[in-house]
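These notes concern the structure reproduced below.
The complex appears here minus one protein chain, its other protein chains still in place.
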Amino acid sequence: MAQIFHRSSNSLAKVSIAGTLLGLSGLVWAAYEINAGAFITNVAVAREQPVPFSHKHHVTDDGIDCRYCHTSVETSPFAGLPPTETCMSCHSQIWTNAAMLEPVRASFRTGQSIAWTRVHDLPDYVYFNHSIHVNKGIGCATCHGRVDQMPLTYAVNTLYMQWCVECHRNPEKYVRPREQVFNMAYEAPADQLEQGRRLVTQYKIQSLTDCVTCHR
Amino acid sequence: MEEERVATLDPGPDKVIGPGHDFKSVTEKIGGVVFMPFVRTPRQLFIGFAVAFVLVNLFLVAVTWLFARGVGVWGIVIPVAWGFAIVNFVWWIGIGHAGTLISAILLLLKQDWRTSINRFSEAMTLFAVACAGMFPILHLGRPWLAYWLLPYPNTMWLWPQPRSPLIWDVFAVSTYASVSFLFWFTGLIPDFATMRDSARQSWARKIFGVLAMGWRSSAKHWARYQKAYLLLAGLSTPLVVSVHSVVSFDFSVSILPGWHTTIFPPYFVAGAIYSGFAMVLTLAIPVRRWYHLEDMITMRHIECMSKVMLGTGLIVAYGYGMEAFMAWYSGNQFERFMYWNRAWGGHYWWTYVLLIFCNILIPQALWSRRVRMSVPAVFAIALVVNVGMWLERFVIVVTSLERDFMPSAWGRYYPTFWDIATYAGTIGVFLCLMFLFIRGLPAISMFEMREVVHHEEPSHAHGD
Partner (left out) sequence: MKEPKYWRSLEELQQSESFRRFAEDEFADRTPDWNDPASRRRFLRVMGASLALGGAAACTKQPKETIVPYVRQPEEFVPGKPLFYATSIMSAGLATGALVESHLGRPTKVEGNPDHPASLGATTPQMQATVLTLYDPDRAQTVTHNGNIDTWGNFVTALAAVRDVADLKKGAGLRLLTGTITSPTLAAQIGEILAAFPQARWHQWEPCGSHTEYAGSVAAFGKAWNAVYRLNRAARIVSLDADFLDPWFPGSLRYTRDYTAKRRDAAQNSTEAPRLYVAESAPSITGGMAEHRFRMRAADIESFAEGLVEGASDPRQHALLKDLEDHRGSSVVIAGRYQQPRVHAIAHLLNERFGNIGSTVIYTDPVEANPTDQVASLRELVAEMRSGAVEALLILGGNPVYDAPADLNFLEALQHVKLRAQLGLYYNETAEWCHWHVPEAHTFESWSDARAWDGTASIVQPLIAPIYNGKTPHEVLGVLLNQADRSAHDTVQDFWRAQHKGTDFSDFWQIALHDGLIAGTAFPEQAPPAARIPEATAASSGVEISFRPDPCVGDGTSSNNAWLQELPKPCNKMTWDNALWISAKTAERFNLGTGDIVELSQAGRKLRGPVWIQPGHADESLTIHFGYGRTRAGRVADGVGFNAYALRASGALWHGAGAQMKRISHGYSFATTQHTQTMEERDPFRLATVDEYRSHPDFARPEGQRVTKDLTLFPMWNYPKYKWGLSIDLTACTGCNACMVACQAENNIAVVGKEEVAKGRHMNWIRLDRYFSGPVDDPQMYFQPVPCMHCEDALCELVCPVAATVHSGEGLNEMVYNRCVGTRYCSNNCPYKVRRFNFYLYSDWYTRSLYGGRNPDVSVRSRGVMEKCSYCVQRINEAKIGAEKEDRPVRDGEIITACQQACPANAIVFGNLNDPESEVSRRKRQQRDYSLLEELNTHPRTTYLARLRHPNPDLEKG
């Protein structure tokens, strides 16, 4: 009776064993990568905005402090987004008829708010408080990156839980002196760990990893 | 006229195979079932399959509705937060026990009577475990997150909580499922080869060829094969004990009166084997009849299995006794109340009474040889035991939860239509797979039967 299979099928069979293993682990790896990738997290993706607002221009060129617009960052969970009024306090004087700024003027005329697209968007079951982080010496740039160098704003961190927890477990790696919090250009010193540990004790920073710290 | 054939074919209680069989006849008889032309399939198979298939569709409807609305469609409430789903889970897992026991432990114990039933009791195990495996996922409030029970690297930097028995379950059940599958498949390989060689159509040859994985029954193959098979048997023997012990931890680790008991592991394992054998009998008896395999699944098999049922049944009875005794002996007011509530004062006292009848009283009939020798009687008892073992799980899960510590929080459990539909559905799934198996694959191990022939009547083993 003729052979049913060609003799090559022997080796094929052997290969298929390894192939299955590799294939499966490959799938897991792919899933992990996609989940961490820009498609899901929007990291490094400049979001479409009604007005192409440039932090680079306003912070680096004009030297405006973060708190000029994000007024409640030191006192409230929410950093605060400037009301149209704030924009107009300058733009009623300069660039008064730049087409780019029409939405702002329109908003001021009509009383209709500008609808910005969220760049840093935590899930609704995560409760983040800006004020406590700022007060404990976590710099803006630590989470938001060099916003002062972004023509259009984008996120530099995934804001995934592992990213938060990494700092909550080892604050000393990231904490900086309070007076440096709003300094975008701040460079961590060589002895960051040492200084970090000092600041952690000085600012009574607890590494809070209870679930209810963020979830309730 | 059927009766006659039984009489003529069945060699009686001391033989594991009918007279006049040689290697060829065994192979043809078993293989013949698979190559039997579609139209000549026994009528009962078609009917059985049709019924099972309807149930499968019911299952699909029930699950769709469940996923659309949420577990609220079931009767579960606070405090009775576990209902049919868990009951069925434990029941199916229990049934899944006989397979491994028969194939592994009886193999190691060199019980020749296991040979003709091990193949499909292993199949039964697989399908039962498949049904069982569905429930833990279905019963989740958010089933789409079931994968969180697996330890895998994730962006939350979270692992499962290892102190929870449910996590132990995940491993116990998945291990059991995979090992059982290996065992079953390995056992099939030489037969696949036989099928491959005796198949007429080329597509059949191809399929069986792939499954046979290039088996040439060379002496070398056989030598390695025996080793591997024994190893697997050794590997799965502890599983028989471990799986249901772990399942029993789901209950015994909690603090609930009626769950929080040290006797649970042994008593669950015994119960599992009990129900497992009951199910094997429930399946074997009709199959042997439809396919006229009375000369291969002989009264010897049926009697041995009846004895095992009797034995394990007594262990289970001891378990019940101990529960009652400890409830009294502990002097703990909650334990005592639990037992009173379960057996007498509760809403579901009748389930307990029924359970005692099904699992303890009725099976005692098996002491009598006449009963063991009567196929219908054994079949009936097997069915009763299946029911009884389901009731046992129901009693444990529901009556314990209905009334625990704070009377202000006591509740009541009413199963809904969807509870029942889901349960019936899995029975359908199970039967469907079973029917497909006995039609499409050699339901009895051919090569092992040949060994049996070799031992039983070496004279005309090779035909003269």
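So that you can tell them apart, the chains are marked A and B in the order they are listed, and the count of residues begins at 1 in each.
Assume a contact is a pair of C-beta atoms (placed from the backbone, for glycine too) under 8 Å apart; a residue touches a chain by one contact, two chains touch by 3 or more.
Since the structure is predicted, the reported quantities are computational estimates derived from the model, not experimental observations.
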Given B:Gly32, B:Gly70, B:Pro153 or B:Gly440, the one touching the chain that is not displayed: B:Gly70
Absent-chain interface as seen on chain B, which is shown: 67-73, 76-79, 81-82, 139-142, 144-146, 148-149, 156, 158-161, 163-167, 170, 250, 253-256, 333, 337, 347, 401, 403-412, 414, 416-418
Missing-partner contacts on chain A, residue numbers: 35, 39-40, 42, 71-72, 75-78, 80-85, 107-108, 111-118, 121, 123-125, 127, 129, 131-132, 135-136, 204, 206, 208, 210-213, 215-216
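Simple rule for what comes next: only the chains that are shown with their structure count from here on.
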Whole-Å gap separating chain A and chain B, where each centre is the average of the chain's CA atoms: 53
Contact footprint of chain B on chain A as seen in their complex: 1, 4-5, 9-10, 13, 28, 32, 35-36, 158, 160-162, 165-166
Residue ranges of chain B touching chain A (in the complex, touch as defined): 152-158, 196-197, 202, 205-206, 209, 213-214
